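Left out: one protein chain. Kept in place: all the others.
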Amino acid sequence: MYGSMSPFSSRSMASKTQVGFIGLGNMGNPMAKNLLKHGYPVIATDVFPESCKELQELGAQIVDNPAEVADKADRIVTMLPSSPNVIDVYTGANGILKKVKKGSLLIDSSTIDPAVSKEMALAVEKMGAVFMDAPVSGGVGAATSGKLTFMVGGVEEEFTAAQELLSCMGANVVYCGAVGTGQAAKICNNMLLAIGMIGTSETMNLGIRLGLDPKLLAKILNMSSGRCWSSDTYNPVPGVMEGVPSGNNYQGGFGTQLMAKDLGLAQATATNTKTPVPLGSLAHQIYRMMCARGYAGKDFSSVFMFLREDEKEEGQ
Amino acid sequence: MYGSMSPFSSRSMASKTQVGFIGLGNMGNPMAKNLLKHGYPVIATDVFPESCKELQELGAQIVDNPAEVADKADRIVTMLPSSPNVIDVYTGANGILKKVKKGSLLIDSSTIDPAVSKEMALAVEKMGAVFMDAPVSGGVGAATSGKLTFMVGGVEEEFTAAQELLSCMGANVVYCGAVGTGQAAKICNNMLLAIGMIGTSETMNLGIRLGLDPKLLAKILNMSSGRCWSSDTYNPVPGVMEGVPSGNNYQGGFGTQLMAKDLGLAQATATNTKTPVPLGSLAHQIYRMMCARGYAGKDFSSVFMFLREDEKEEGQ
Amino acid sequence: MYGSMSPFSSRSMASKTQVGFIGLGNMGNPMAKNLLKHGYPVIATDVFPESCKELQELGAQIVDNPAEVADKADRIVTMLPSSPNVIDVYTGANGILKKVKKGSLLIDSSTIDPAVSKEMALAVEKMGAVFMDAPVSGGVGAATSGKLTFMVGGVEEEFTAAQELLSCMGANVVYCGAVGTGQAAKICNNMLLAIGMIGTSETMNLGIRLGLDPKLLAKILNMSSGRCWSSDTYNPVPGVMEGVPSGNNYQGGFGTQLMAKDLGLAQATATNTKTPVPLGSLAHQIYRMMCARGYAGKDFSSVFMFLREDEKEEGQ
Partner (left out) sequence: MYGSMSPFSSRSMASKTQVGFIGLGNMGNPMAKNLLKHGYPVIATDVFPESCKELQELGAQIVDNPAEVADKADRIVTMLPSSPNVIDVYTGANGILKKVKKGSLLIDSSTIDPAVSKEMALAVEKMGAVFMDAPVSGGVGAATSGKLTFMVGGVEEEFTAAQELLSCMGANVVYCGAVGTGQAAKICNNMLLAIGMIGTSETMNLGIRLGLDPKLLAKILNMSSGRCWSSDTYNPVPGVMEGVPSGNNYQGGFGTQLMAKDLGLAQATATNTKTPVPLGSLAHQIYRMMCARGYAGKDFSSVFMFLREDEKEEGQ
């Protein structure tokens, strides 16, 4: 219904024509591969040339910079570490906007400040193209298996076109509202996740000190009102569950440093909107203290270890 | 196997003989009624004589004090507001221990400091009787409909006997371990519940300020890692769910003051065991601030309102 | 020594030539008046024309926009509410940079993110001019009486020139280091101030509840290690000291909303530099909650009232 009236119908019909991909890091690399697997010709770039090799061998065309990607593809996905990278890739000297075509669809899957997403959307709109923010939940594993969840913000009429691409890389593609709401949903979820994880860790630790068996305590919480994702799906206490980072010395999973970054974004948006987030704010500080004390590279459920009594003397 | 050797077998076989009940408040009253409904003769007392009237009309025998209850019943349930009341009912001048019979089973369903439960257990044991702590989760509604959850701490051999009585008043009776672990499980659950509720409230408030529809945000959280009981079963935002206090001006439910009390217990046990509980501690402070600002009688999910911007000027 | 080699010597010698002033709000207005009193011809502008009337009557020349100020004065002071205003006044369509002269000295006394100060400094430097950040401590009273403290960041060689102007408006002019360190010093001081004020309020409230006389408690703290500016100079408890907002229903002084803004800046700089500031962060949240509960316009020492038990029921 929407589509027939769309000024962009040529592009949205043009399935299996080239898709641009910018940012081939731990997440971007498997995502771009999934586009290739689904039969899309991919034209890609990254600031680190070596990041491009694997994709090139798989048949992707590698170009020098974002502007060249925009010159050759009218659908582009970006997956970058932080706001300044996004700003640079879009508006920099060799940025997308230097050569973007009218009617292009630009999807940013980076996790950044929603205010920056809105800024980018405005700049993109001025060039006659469309911008959507589509941050993901799920880590490298989900990116590899094509099971990511995308939270998408932007003009509703364009959602179907975005969904066509994103569903090659994810199991869920959720429309959240206007530009920036994809980021908002991601940030909100991760803030509550961090609160639940620290809360679960404190609670399990306290229960153990009070003489409860950790498996039994997890079972009781999970049948009661204390239940949360961190208690029933990703329990931070070694031995309570299998197949989670707590069972593997907190290797893999979602790094403490990345959680600290997302909580910093949550804090920034809360400050800008004058919203009180006392627990979210303390969660941010705790993950920040963990980074300062050597936990940056461990899974974020290692907060259980951070809070637990440690026998050895530190910092002597 | 355990039972056959038990010195208490006469009592545990003696179903449908008198059961004592001490503390006929909002919770104790419907609990005692459920014992009556299940055919147990009840012998009861309360410091407020008027609290006993209804039960008396239903056939319970009312006596003057805990000692008299202990004189006539060898199974007693206590349901009292706080630690000092429990200490008084057990060890006071007219306390249970003045007349407790050897082999009696004393079950305390109050929510109190597990250290006090352990003290009571020692004093009871010296008299040749058995003490179990069995605090409940679920409010007045669950007490009335016999759907409480009991978390039970004490000697495992006695659990079957306790279960026989408690299952008349609750849908779940969970054995947690040694004396005090029932309290520990209750306190741990409620601490994580409070953290989850405040976290959900902050998150929903932030998402709304960032332009997300609250129902959509709840849906996204509930399919993601932010999911928790407060987001999917008891959402604090008016209009997101039906049949919860947020839909009824935060009337009914679990009062902020009661949550503050339970968090105070959690804090005390954490302090005594030198366990860091940063979010639990801040949750305690937030519920304490809410009590100071007039929210004491509202459901604990009203923290959403406490954090939300209020238009009117206060305290002029 | 420095001065003789300076390319800007013509300007720095040119005392009593025109000084520009942009931003005539509660603070800027008395500051500009003090420049007039010291004999400087002032050329001023503000987005609200009515703000300019009083200064015009006192002899200042009023122009339409910052560019015109820059056209006529080679020393300019800006005093604006927040970062976006500063960005606009410097780099906007009618901003200072449109007409700034080489060698001009631009002093920004707004309290903003030090990162924005650095951005402005770079932009100003490209035009061949000099930028210094010089936020103030002290309120409207100190601005009126010329007793402000200026914390100055920028090239050390230019400090003397800045000091000449700033000492007309303040009693202390402190050189802090490179551009942005003036803001850093201001933000750091106010963060510690907020922590001390909330801490003093909690402590006084707790002591009173424990039976201590508030004046006696203040005296004990002030002779002990609990001593701080909020306990000995600006005590938040009514009746303990005279001449402070707590003695006047928390009227006047430094508004809760302004403190919340400064704490937001502290939080942003801490997030950006990955510095853990757990108490600063919680202080921010408490002042933010106070704004949400109607304390925005009261002096920031009213946190004592916010934490104190309130008899009346709220939000029914």
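By written order: A, B and C. Residues from 1 in each chain.
One rule holds for everything that comes next: contacts are C-beta pairs under 8 Å (C-beta built on N, C-alpha and C of every residue); 3 or more make two chains touch, one makes a residue touch a chain.
Computed from a predicted structure; not experimentally measured.
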Displayed chains that the missing one touches are A, B, C
Sole touch to the unshown chain from C:G95, C:G154, C:G207 or C:G264: residue C:G207
Touching the hidden chain, out of B:A121, B:C188, B:M289 or B:V303, is B:M289
In the whole complex, of C:N29, C:T149, C:S246 or C:S302, the residue touching the missing chain would be C:T149
Residue list for chain B contacting the dropped chain reads 260, 264, 267-268, 271, 274-278, 281-282, 284-286, 288-289, 291-292
Touching the unshown chain, chain C contributes residues 114, 137, 149, 151, 172, 174, 176-178, 180-181, 184-185, 187-193, 195-196, 198-200, 202-207, 209-213, 216-217, 220-221, 223-231, 233-234, 266, 269-270, 273-280, 282-283, 286, 307, 309
Residues of chain A touching the missing chain are 282, 289, 291-295, 297-298, 302, 305-310, 312-315
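The rule is short, and it goes like this: only the chains that are shown with their structure count from here on.
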To bring the C-alpha trace of chain A onto its twin chain C, one rotates it, in degrees rounded to the nearest 5, by 180
Cα centroid separation, chain B vs chain C, in Å, comes to 51
Cα centroid separation, chain A vs chain B, in Å, comes to 40
The positions of chain B in contact with two or more other chains are 282, 307, 309
